[in-house]
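Here the complex is missing one protein chain, while the rest keep their positions.
Labels A, B and C are assigned to the chains in the order they are written; within every chain, residues are numbered from 1.
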Amino acid sequence: MAGSTYGTIFRLTTWGESHGKALGVVIDGCPAGLSLCEEDIQCYLDRRKPGTSSVTTQRREDDLVEILSGVFEGRTTGTPISLMVRNTSQRSADYSEIASYYRPGHADYTFDQKYGFRDYRGGGRSSGRETIGRVAAGAIACKILKQLGISVQAYTRSIGPIEANLSRFDGAAILETATAMPDRDANVRAVEYLQKAKQNTDSVGGCMECIVRGLPAGIGDPVFEKLDANLAKAIMSIGAVKAVEIGDGCAVSKRLGSENNDAFYMTEDGISKITNHAGGILGGISDGDPIVIRAYVKPTPSIASTQQTVNRSGEEIDVSIKGRHDPIIVPRAVVVMECMTALTVLDAMLMNLSARMDRLIRFYHPDAD
Amino acid sequence: MAGSTYGTIFRLTTWGESHGKALGVVIDGCPAGLSLCEEDIQCYLDRRKPGTSSVTTQRREDDLVEILSGVFEGRTTGTPISLMVRNTSQRSADYSEIASYYRPGHADYTFDQKYGFRDYRGGGRSSGRETIGRVAAGAIACKILKQLGISVQAYTRSIGPIEANLSRFDGAAILETATAMPDRDANVRAVEYLQKAKQNTDSVGGCMECIVRGLPAGIGDPVFEKLDANLAKAIMSIGAVKAVEIGDGCAVSKRLGSENNDAFYMTEDGISKITNHAGGILGGISDGDPIVIRAYVKPTPSIASTQQTVNRSGEEIDVSIKGRHDPIIVPRAVVVMECMTALTVLDAMLMNLSARMDRLIRFYHPDAD
Amino acid sequence: MAGSTYGTIFRLTTWGESHGKALGVVIDGCPAGLSLCEEDIQCYLDRRKPGTSSVTTQRREDDLVEILSGVFEGRTTGTPISLMVRNTSQRSADYSEIASYYRPGHADYTFDQKYGFRDYRGGGRSSGRETIGRVAAGAIACKILKQLGISVQAYTRSIGPIEANLSRFDGAAILETATAMPDRDANVRAVEYLQKAKQNTDSVGGCMECIVRGLPAGIGDPVFEKLDANLAKAIMSIGAVKAVEIGDGCAVSKRLGSENNDAFYMTEDGISKITNHAGGILGGISDGDPIVIRAYVKPTPSIASTQQTVNRSGEEIDVSIKGRHDPIIVPRAVVVMECMTALTVLDAMLMNLSARMDRLIRFYHPDAD
Partner (left out) sequence: MAGSTYGTIFRLTTWGESHGKALGVVIDGCPAGLSLCEEDIQCYLDRRKPGTSSVTTQRREDDLVEILSGVFEGRTTGTPISLMVRNTSQRSADYSEIASYYRPGHADYTFDQKYGFRDYRGGGRSSGRETIGRVAAGAIACKILKQLGISVQAYTRSIGPIEANLSRFDGAAILETATAMPDRDANVRAVEYLQKAKQNTDSVGGCMECIVRGLPAGIGDPVFEKLDANLAKAIMSIGAVKAVEIGDGCAVSKRLGSENNDAFYMTEDGISKITNHAGGILGGISDGDPIVIRAYVKPTPSIASTQQTVNRSGEEIDVSIKGRHDPIIVPRAVVVMECMTALTVLDAMLMNLSARMDRLIRFYHPDAD
């Protein structure tokens, strides 16, 4: 079954393995006439690139994107946009040993069970490098949303026990700190915590949050294509994410209705809500307030500490995963969350174009009234 | 855009409003030859039926299902199965007032923004009665899974601050208690808590959990059709759910890798994991251990307490929602979670049929070797 | 696999068997705000109803449609529209014999091979009654297209050797003659021909044609969702159709390029083509000229003449099909062709809403410029 395609109208298909020749994505359904060049995409890919700070792997990958189709004279043509990143610095020798056993917390065992064998080099298709295609496509979705007046911003909410203090939110810090936290003070403490974990040959989990601003009310489709349902899928599909919250998330389960309901009131611009416990979504449809999503990420499973596992011959063995691994996934995953959110929101907006008869008539007969 | 269809191979389309003539579902893609009668489905519908305990609404709805197509001489024919439940006891007069304003925490405002108007009777399509179609289809999925040796069981994990103690798990209690908790002691305390909330014209949130046992390793498709991603969508699409966890969920974000990785070991039946923090899914593919999912549910938004809101003329008003509402959604939503999980798992198993070349050849040439 | 769903945005799912309790369709993705009542649909169903002339079966079926959901206060709400027709006059006794053998030209054998058994009453799901769902949904598509200024008209082009003379095209005759021919003279000769065939316990094939007028240029999506490709699928999915032509169809294979190319020229309303060999579609996209489609239909396979076949025990036998069968399928299939064409064209128009960036911005920011 085909599982590498995402989206109904703005639809992407990603491909490629960690140590194959290249990775890429085909975006089909991008509206024609969008100005687009490689730099629009490269700046997003650079945010997930390893080797940029002390708390990411020291592997170097340039991850330069090439536009192969779908853009003519600087504008999208409406036909499929093919993007490719060549793998350059992969050293397969590093990984030859892991062919023989199942790394705890990884997909080695489940891929073997599903397909009968696996491309074991660097995790093959289950590697984090798979997200290159998502980010490349997401960069285009973000550009379109921006032209529609909508911003999507993700950041690190917490790393292990260290939480960003959002009351001193600093947007620039997201791009400038090693942890992608919007709080420079928390960043310093988190880096310290990560370095200690690294010294202990261990790894760390964390939480990331994404906010969508400017989305009009009315986006999302009952009952299975609800905006929150599709966001949950999009975010849970990112490797290592184990929980997704919308708005106040888990906390609502301990609330009373009188505490949790968001009262409506009138503003100069129309109806709004006094609070936003709902995270901008009611009945699966956006309500005009910011969309708030959180994702909880497990610690990087590749650690140098000794672990028990089983090899392909069915023998129990002790292993210690070598290689240059991130002590935490979150800082590089933030841009992936941003991109998956943008792709989901954009697709929902395109699906919404046909929701009303009056707007359909106006689309095809703009001068009718 | 069409949003009422779910699944790729085992595909259902639900329809109907709270106070329309009827609600129903069409299931397309059900394998031929399954023994099926109305009682197989009715027993699931009865679990979501209101009026069965002190902590659900006292509205009476019989919700009798009728099989209209797709079954011949007691067996499914492979063609669409149409199921219908007639609405009988709806009293539209109860709801006429709410046509004029937007209930906090409900989809009234967002439906109006999306479609220009709404069927305001009992919430129309955004009513909890929409889940009748899901449960009717899910009953069939559960029956198929059972024949494949797979069980799906959901229950109430917590109600407000009252948590079920799983160390004294009592499966029979799920069907026998008012709260669907697997812990009769916690049930007593939860009922008490709910009655107090009701007296205070308030409502309560909670948490439900679902376990899938017997699922073979290898189910789920990287990278966007991961089993956990599709489960997250399925569960988040249930009204009032605001967070979804797989395995240890949010808790992994505070863990070290050495704590969170599940070590593999050998059993008589093959490879297994010593712990199951992962909730039975690695890299989006089932690993043979039980699948564990949790959903966090907000308090029922319809409360009799006075709330501030806005009417369709844009005036701020105070309202108190009348009518017979559940003080909590969870006990009746447990069977919905069970059904959405079963539908998702079954569809993933059908998609997995084409994963391997050797099995494909054996399917079409069973006598070849 | 689910095969009873059609369309991407305007999406229908049909269900029901010839002799089951009922037949119906769920339409999901219909824009909100369309005025709709049962009479809008009934008048289309009446055109495919049997028993209305000497050249259709004398079975009587009222085929009264009931709207079960998706319409509130006379307008579509944007949520699924469920339509149902109860089966009333089915006499299963008529068909009990055919349970034991395979009728030539029917799907009895292939259903048994696929599913292991079949609902043999009146052909079950493979009966022409299956088209009730298509026509009910198509009636809504036609109503929407009409409001967009687009008409869809199908008629009988030929019956056996008798061809309608289109130079004396009479639109009213389509609805008034027994054959649905737009030529009353040809109709008289065709009725005579059919009665002779009937006396000989035989049946007759024919050809039907459909014209779409008013469709703007630009509809259809390269490369697999071309308008002609989707029309070919839609029309070929109608039982008994064995060939589909667009524009001049088969005839182009014997032409020279200089004969077949349609020259462009200027009209007061913009660019047009001097001829329309292409049938209104270039590169899979509508060009603004009328869309022209033809379908070739085989003779009704149920005939009273003696035929050789095989029974379920694998014995060769001679059979003579009893029961009240149409001597020709075409006159009642014309409205099915009209409806499948309308559904395809409407879905393509909805898919086209997202083709251009400038129109997307204008949709969400109508007052921007």
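The rule is simple: a residue touches a chain if its C-beta (ideal position, glycine included) is under 8 Å from a C-beta of that chain, and two chains touch if they have at least 3 such contacts.
From a predicted model like this one, the values you see are computed outputs, not experimental measurements.
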Sort through B:43, B:64, B:274 or B:353 and give me the one touching the missing partner chain.
-> B:353
Among the options C:41, C:107 or C:335, the absent chain makes contact with C:107
Which is it among C:214, C:249, C:290 or C:323 that touches the chain not included here?
-> C:249
For chain A, enumerate the residues touching the unshown chain of the complex.
-> 1-5, 7-11, 13-17, 20-24, 26, 28-29, 32-33, 66-70, 72, 75, 77-82, 84, 114-119, 121, 124-125
Contact residues on chain C toward the hidden chain run 1-6, 8, 14, 102, 104-107, 109-111, 113-116, 125-126, 130, 158, 160-161, 197, 202-207, 216-226, 228-237, 239, 242-266, 270-271, 274, 277-279, 281-288, 296-303, 305, 307-310, 314-316, 351-352, 354-356, 358
What residue numbers in chain B mark contact with the hidden partner chain?
-> 8-10, 29, 31-34, 76, 78-79, 144, 147-149, 216, 222, 349-351, 353-361, 363-365
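Here is the rule we go by: only the chains that are shown with their structure count from here on.
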Can you name the chain that lies farthest from chain A, using the mean of each chain's Cα atoms as its centre?
-> C
If you tally C-beta pairs in contact for every chain pair, which pair wins? Let me know.
-> A-B
Could you give the separation in Å between the centres of chain A and chain B, each centre being the mean of its C-alpha atoms?
-> 26
Multi-chain touching residues of chain B, meaning two or more other chains, are 1-5, 8, 14, 114-116, 125
